[in-house]
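All protein chains but one are shown at their positions in the complex.
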Amino acid sequence: MLHSLFQLAFTISSDRCLEVFSVAPPSFCRVNLGKSGLRVSCLGLGTWVTFGGQITDEIAEQLMTIAYESGVNLFDTAEVYAGGRWVRSSLVITTKLYWGGKAETERGLSRKHIIEGLKGSLQRMQLEYVDVVFANRPDSNTPMEEIVRAMTYVINQGMAMYWGTSRWTAMEIMEAYSVARQFNLIPPVCEQAEYHLFQREKVEVQLPELYHKIGVGAMTWSPLACGIITGKYENGIPESSRASMKSYQWLKEKIVSEDGRKQQAKLKELNHIAEKLGCTLPQLAVAWCLRNEGVSSVLLGTSNPEQLTENLGAIQVLPKMTSHIVSDIDHILGNRPYSKKDYRS
Amino acid sequence: MLHSLFQLAFTISSDRCLEVFSVAPPSFCRVNLGKSGLRVSCLGLGTWVTFGGQITDEIAEQLMTIAYESGVNLFDTAEVYAGGRWVRSSLVITTKLYWGGKAETERGLSRKHIIEGLKGSLQRMQLEYVDVVFANRPDSNTPMEEIVRAMTYVINQGMAMYWGTSRWTAMEIMEAYSVARQFNLIPPVCEQAEYHLFQREKVEVQLPELYHKIGVGAMTWSPLACGIITGKYENGIPESSRASMKSYQWLKEKIVSEDGRKQQAKLKELNHIAEKLGCTLPQLAVAWCLRNEGVSSVLLGTSNPEQLTENLGAIQVLPKMTSHIVSDIDHILGNRPYSKKDYRS
Amino acid sequence: MLHSLFQLAFTISSDRCLEVFSVAPPSFCRVNLGKSGLRVSCLGLGTWVTFGGQITDEIAEQLMTIAYESGVNLFDTAEVYAGGRWVRSSLVITTKLYWGGKAETERGLSRKHIIEGLKGSLQRMQLEYVDVVFANRPDSNTPMEEIVRAMTYVINQGMAMYWGTSRWTAMEIMEAYSVARQFNLIPPVCEQAEYHLFQREKVEVQLPELYHKIGVGAMTWSPLACGIITGKYENGIPESSRASMKSYQWLKEKIVSEDGRKQQAKLKELNHIAEKLGCTLPQLAVAWCLRNEGVSSVLLGTSNPEQLTENLGAIQVLPKMTSHIVSDIDHILGNRPYSKKDYRS
Partner (left out) sequence: MLHSLFQLAFTISSDRCLEVFSVAPPSFCRVNLGKSGLRVSCLGLGTWVTFGGQITDEIAEQLMTIAYESGVNLFDTAEVYAGGRWVRSSLVITTKLYWGGKAETERGLSRKHIIEGLKGSLQRMQLEYVDVVFANRPDSNTPMEEIVRAMTYVINQGMAMYWGTSRWTAMEIMEAYSVARQFNLIPPVCEQAEYHLFQREKVEVQLPELYHKIGVGAMTWSPLACGIITGKYENGIPESSRASMKSYQWLKEKIVSEDGRKQQAKLKELNHIAEKLGCTLPQLAVAWCLRNEGVSSVLLGTSNPEQLTENLGAIQVLPKMTSHIVSDIDHILGNRPYSKKDYRS
């Protein structure tokens, strides 16, 4: 277990980091999270796979240092993970509640769990506050008013700066906003959603409408589709890969299914485009996510320092994502969701 | 022209109707419209195709009498149609604004058009008020606050009892609700949506969520898919049918498309089920709509008295819609939308 | 006096007008008034000079017919003027309160005067309601809350569809909005302001900010600067002109002042541009107002049928207002207001 990763990182590398920042300020891509004033790097470090105890403290620290020195300021932790202190105000640290890994008694988005869960999370990370607290998964057993009141409470207590949602439907988010307006509470600023070449509908169709109506931004995860887009499953499932692990049985099934094989075929074609642009397939996939203007930030989930460095290189690929290239990719994928506006329903 | 159909109908048949009602009260299927207190018959008479000038006053009156005597209390008119007075309190009369039949200059859901449009509609129908006024189609050029304020105004002026939406997305309805809550205005009670064997997503997935969250009910139209489900297009397009008319070119194209031909094949299979249940295909299709507990009322749109009587018979088919039968139909259709709740997104 | 101009107009020419509309719908320029849903023609007929008793009923009717048949739907009347009925829903009729022409006892924007004034205005115009009621000039002796409550009252009573302001400062409008939000009242949708080649600041700098923040649109008047831009004062003041009248002494003084003479020199230069574009100077001046995207509608104030027809021709000049031409005009005028954003204050 690693209880205070941020603290470790701080002790070891803060001086160097500060220097790096003063020399090369991380201006490569700061954007507002939704319509809020919070500015995040367009690439963030997702830690849910990374720091779940599967990697050592050393690797974790290495990953964070690489990310931070590349200009990343967004670190997405989850309640079950470690955290800590760095140059605090230069970091945007998030946490998730209702993660599912806890005992049943703590589950749900009851006021009790939101407050206790966040307090526990802050203690484990040795932090005074997080920047964004996410309600992971909706909870249909708790009234929305209770959830929004509790989120407003933790913000007004100084335990969080903003709150967001994760895996909620557009309707649920709209309901949260509606309740916030009705009772003069604080509405959410951001939805975390899965988004990659093979899953587009929610982020490309539903979230933009939400952004325009109520200012909620999109922070996306799994840009490489749990590793499927790395190409490592091109010839079956290697023994060392995640998909060969027991708890990832669902991933294995997905890969060997007919849909999975079709996806591998498409990835081969996309690889040609990547080669043409002089980048790797994962870089193309991450840059493709970034090209979507509705996306505030893309969370990278790799647990391998070399891969992280490679993925971060997607920033350099972004300017090459011309409308022509994007159109070619759409053609290969064949899954571009169409707007429902001109649709006679 | 038929200026006061309801008036005609009233004069001729009110006595008989009252008698019929007192003998056999229309208890066959009264349900609340959404979570509102308004009780409507589960089958309603949709008038948009029926009373557009294509049928005579006599036929129109005949249709209304048949429906009313069968227990129907819901009459869905539109701004452009005639209306009138019957046993007023026993009727639920609706009207639609922003229908599209007016000059471009009058379009939209501006406060001006909502008020003037409804006034004009009431004058044409010689009514003091309607029970539900529908905003037909959303209007992205008018702020939601203006729309909800105007709807609240016409209700507070006694020109309507409730208001609803038609062809709005779930998100737009949620926004209307949100604005109503924020400014203490009156939220909509109902969405009118197309619903039949070949179009299910909105009514089966999105509207139930709306119903549970904010109490908005579903009133559905086109249960026979503009006549496609009657079976009359099984062997091509008869000359006398609607699809052969110039303004229904889109319908013709739909029928002769590949999708259209696949639908005809499925209809043949469904016909076998209908035969097994001892009913007609249209009756099966209407009963299938009614089996959905989320649907408050299904609007019938036929312009033929015999067909209307036949369609109304769907009520008798309803008890036969066992889970087994419904499952068989789903199997034939192959388009059952699956709930996103248990889906790992 | 002409008490019911609209009624006259209606009686005489409504049939012809309806025909005209069915043949050539007035699609030439409908825009939303601010962010409201009300759609007005981009040119309107301002009546404050026109219909003040200085012209006959026949001329007034002629002016309205010309405007209406050209596609104008916006008729700006004032409390002291006549009005009436035409094809009501196709017209946007406004009126002004606190005009100043009344006895002192009725002045001000007290609740009493807003309600009594509007009632009187509706009676004189034989109208049930106006589309927009304007509070002409702010009234610092009446609390803003009282004004906004009274405006909300007349709207909720059905005497007006919307309310707007005239000659208010941006600050006063913002205060009205603020009060409306605080007490859940109805905010104004539009400010009427003077706007022409020689007066730009308010419409070009202040109102755009208001539009973006709170959706208030601009309806502008005096596009020809009380006739100065017609060129008729180029060689002094003709005896028959308005400026020779006793009550327009201020206009005469303005024209013969040094500023006035400088303006005449600039008008000569602008005339060259007009010639180059194949239009008249007034047409150029009106088109120049229309080029400003922040302006919803420009009110024409001429009392001469030929001049009105000429002015309406500005619509054809609008497409010729390229950025190059606009820049040339700015150079001649030398009064382009600069944005305060990049100004180190």
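For reference, chains read A, B and C in written order, and residue numbers begin at 1 within each chain.
Assume a residue touches a chain if its C-beta (ideal position, glycine included) is under 8 Å from a C-beta of that chain, and two chains touch if they have at least 3 such contacts.
The structure presented is a predicted model; accordingly, all values stated were derived computationally and were not measured.
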Chains shown that the absent chain touches, full complex: A, C
Identified contact with the non-displayed chain, of C:Lys119, C:Lys213, C:His272 or C:His331: C:Lys213
Residue of C:Val31, C:Val87, C:Ile115 or C:Met174 in touch with the missing chain, whole complex considered: C:Met174
Residue of A:Glu61, A:Asp76 or A:Asp131 in touch with the missing chain, whole complex considered: A:Asp131
Subunit C, residues in touch with the chain not shown (by the definition above): 144, 167, 169-171, 174-175, 177-179, 181-182, 193-194, 199, 202, 206, 209-210, 213, 250, 340, 344-345
Interface with the unshown chain - residue positions in subunit A: 21, 25-27, 30, 32, 35-39, 73, 88-90, 92, 131, 155-156, 158, 161-162, 184, 186, 215
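Basically, only the chains that are shown with their structure count from here on.
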Subunit B onto subunit C, rotation angle from CA fit, given as a multiple of 5 degrees: 90
Mean-CA-position distance for subunit C and subunit B (Å): 44
Geometric centre distance via CA averages, subunit C-subunit A, whole Å: 52
